[in-house]
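Missing here is one protein chain; the remaining ones are kept as they sit in the complex.
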Amino acid sequence: MTKIRRPDGSEDTMVPDRRLTPRVQEDDKWRTALTCIEPNKILVRGYPLDEIIGRLTFGEAIYLLLMGEVPSPAIGSLMEAILVSFIDHGATPPSTLAARNTATTGAPLRACVAAGVLGFGRFHGGDIESCMQFLDTGLEMVRRGSSYKDAATTIVQKCLASDEQIPGFGHRFHTRDPRAARLFQMALELEVEGGHIQMIRAVELAVNDLPDGMRVPVNIDGAIAAVCGDIGIPPETANALFIISRVPGITAHAQEERKREHPMRQIDPKDHIYDGPGQRRLPDKRR
Amino acid sequence: MTKIRRPDGSEDTMVPDRRLTPRVQEDDKWRTALTCIEPNKILVRGYPLDEIIGRLTFGEAIYLLLMGEVPSPAIGSLMEAILVSFIDHGATPPSTLAARNTATTGAPLRACVAAGVLGFGRFHGGDIESCMQFLDTGLEMVRRGSSYKDAATTIVQKCLASDEQIPGFGHRFHTRDPRAARLFQMALELEVEGGHIQMIRAVELAVNDLPDGMRVPVNIDGAIAAVCGDIGIPPETANALFIISRVPGITAHAQEERKREHPMRQIDPKDHIYDGPGQRRLPDKRR
Amino acid sequence: MTKIRRPDGSEDTMVPDRRLTPRVQEDDKWRTALTCIEPNKILVRGYPLDEIIGRLTFGEAIYLLLMGEVPSPAIGSLMEAILVSFIDHGATPPSTLAARNTATTGAPLRACVAAGVLGFGRFHGGDIESCMQFLDTGLEMVRRGSSYKDAATTIVQKCLASDEQIPGFGHRFHTRDPRAARLFQMALELEVEGGHIQMIRAVELAVNDLPDGMRVPVNIDGAIAAVCGDIGIPPETANALFIISRVPGITAHAQEERKREHPMRQIDPKDHIYDGPGQRRLPDKRR
Partner (left out) sequence: MTKIRRPDGSEDTMVPDRRLTPRVQEDDKWRTALTCIEPNKILVRGYPLDEIIGRLTFGEAIYLLLMGEVPSPAIGSLMEAILVSFIDHGATPPSTLAARNTATTGAPLRACVAAGVLGFGRFHGGDIESCMQFLDTGLEMVRRGSSYKDAATTIVQKCLASDEQIPGFGHRFHTRDPRAARLFQMALELEVEGGHIQMIRAVELAVNDLPDGMRVPVNIDGAIAAVCGDIGIPPETANALFIISRVPGITAHAQEERKREHPMRQIDPKDHIYDGPGQRRLPDKRR
């Protein structure tokens, strides 16, 4: 709901852009609270950018910009983890293929990135908001006295009854999403595990108790939803993290397409192999 | 140049997609060296993603994905710095306005991000490749015996003679770009300062010696170009860093537009004020 | 609902992409019914393209491609009219501003067009589907015995009661949308006026009977919704016509921006004037 001022000065709370009323002129200046630009000075949420450079990581600066404050060390670590977890998933996601198809036409990198970003539709990276709402529904029951187990069973049954997929679960490829497990482990170690993560664990148990006996993994959407919920990142911002995280991957694929392949080729997603480095471990001092 | 195989098996090196020859069928599988996806396993340039999560920052993971190797600590710090330096520049860049104009129509976040990313045209964020080539021209002279001073004077004169702007210099708003100075300081402290940074300093002196006596700053494009040159990041990858860096800013503006303003408004870029936090300093332990 | 085949051969009807089940391989080829491409032959919905060229107009070919058949003369004329009606609306729509902001950065035309197209959000050109559903609700009542007047009053009241805007009515600028009136006039002359147009006229009367006495016009979305309903164009295709129609306008603005203005300018939507031809009439033989 937005306040709209009529030409005669009277106010009204109405759904924005009621085309039944003529458009009102904006008399006031509009406002931004993100970045202040003055000659030779750039403040990001109040902090001079040249002070942030070299003292905050990119992940921490992203949190500052989106949330308005510098993150605590624990939350900062989880931000890095979330952003790293979704950075790429190979050449087969339709968003990556859209980017490669754009690259093969000779379009510049930004066009390839834009095409790839547009591929985050309802079925691809959009599960996070519905998962957060799903978990919140269960948490509401817990707040009113239910056990996690009963709440989880209830919300799972509700999904199945309305023939909906359970958001945050299952994967077209992995039976145990390695990224999800790692995020949960970090949340535990950093002591930020809270209600959302507890709820999603309960849902995982409830799902695996279903009669058809399928072992269904929490997927990366679900893990990010739960972790974001417990560190206070709202759903719309969690959605933004997907896009921010995947842009480097889209970029890398577009550049590889341009560098290794000839233009205007027919890209068959099933017809490729990996020829990068074999599995290797981080140097000791990194582990 | 690409090798193309004719239907009769003969090979030819020609400009790709010579439409004079019929299109050849691809018999081989195509290849990607970026990310290996197998059930329950994701390797990014060979490193298991669940091992990277929590051990590499987002900035380091971006370097790994684009360059193929884990960065050294010094280069990792500069990566973070480069990515933070371009994260946002307020509401007035045309790319940010394109994103806000898309947001005001109610379009989803990914559409706003795509529209914003498309605004990195020739005149906006595209100076980096030309600046790197400009510096390389000067460095070639130095390698053949010229002094930095003479080489700088030469390449500056060449630009002015052909009525071209000197890439990496000047800014529509700042007379001393705070981001550039900070990046150079870090490069010095981390002991990665090399030929490119030396060259751009020489160019700065040469430009400021010009008769019209203008003090012209190295801008952020120039600083990133010089630093990337000295840490071995090629021009096309440096270009990618602009996009990756600015996506969080575009995202934040699109979300603020949707949250604070009513839809379908006329966005006047000159008619806004900053109402975010006043200037403040990072906590002591961060400095 | 889609049929999915499990790996063991058993079938299931489920919501597509149930991530609870592993992704199944596609054994069959997928199909397109739009255009057949063979060496030296292009069939658009079965018609050789070189036969269509010069015999169908662009508007008629668009109808053929989207609807599958060559339109009758009456429907063809309305297609042209619909497509012409939305071709441009000046420099102030946010979509057009997104395109101009992209053009000012030096981005190529296709990027400007893409940025502009992304601006057709919920509040901008998206009213057509909701208007068609709105009219269909009223028509359902008419089919069950209600008068147009009573049905219109009912659906209008339902909107107002739930504080929703009445789709297809009102405009931020026009109190009598000249395009809507002309479309209705043509529908009448071409004898295709049917239930949808009747319904929207009834709604217009019902709206104007409301106590606050506002004269609220049917807008172009409403006119297109009603006309499309009466000539059998489904809502999703009607939505497509908006995009197809406005692309020339977006193109023209992007090109004018690049041609007349210097790059990287701050575009103030309120700060422009029209300096094109004064009002003029088509040549006699055209009227």
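All chains are identified by letter, namely A, B and C, in their written order; residue positions are counted from 1 within each chain.
Just so we're on the same page, contacts are C-beta pairs under 8 Å (C-beta built on N, C-alpha and C of every residue); 3 or more make two chains touch, one makes a residue touch a chain.
In this text the structure is predicted, and so the values were computed from the model without any measurement.
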Fill in the blank from the handout: Touching the missing chain are A, B, C
Handout entry: Identified contact with the non-displayed chain, of C:S85, C:S130 or C:Q198
Key = C:S85
Handout entry: Per the touch definition above, residue among A:C36, A:L65, A:A107 or A:A151 touching the missing chain
Key = A:A107
Completion exercise
Missing-chain contact, candidates B:L135, B:A151 or B:I166, resolves to B:I166
Fill in the blank from the handout: Across the whole complex, the chain not displayed is touched by subunit C residues 2, 4, 16-17, 23, 26, 29-37, 39-59, 61-62, 65-66, 68, 70, 77, 79-81, 83-85, 87-92, 109-111, 113-115, 117-118, 120, 173-179, 181-183, 186, 236-237, 239-240, 243-245, 247-249, 251-253, 255-256, 260-268, 271-283, 286-287
Exercise for the section: Quickly run down the residues of subunit A that touch the omitted chain. Expected result: 92, 94-95, 97-98, 101-102, 104-108, 111-112, 114-115, 118-124, 126, 172, 263-264, 266-271
Handout entry: Residues belonging to subunit B that touch the chain removed from view
Key = 14-23, 107-108, 110-111, 114, 118, 123, 163-166, 169-173, 175, 207, 214, 216, 219
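Everything that follows uses one rule, which is that only the chains that are shown with their structure count from here on.
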Fill in the blank from the handout: Per-chain Cα centroid nearest the overall protein Cα centroid belongs to chain A
Exercise for the section: Indicate the whole-number Å distance between the mean C-alpha point of subunit A and the mean C-alpha point of subunit C. Expected result: 32
Completion exercise
Two or more other chains are touched by the subunit B residues 92, 111, 114-115, 118, 120, 263-264, 266-268, 271
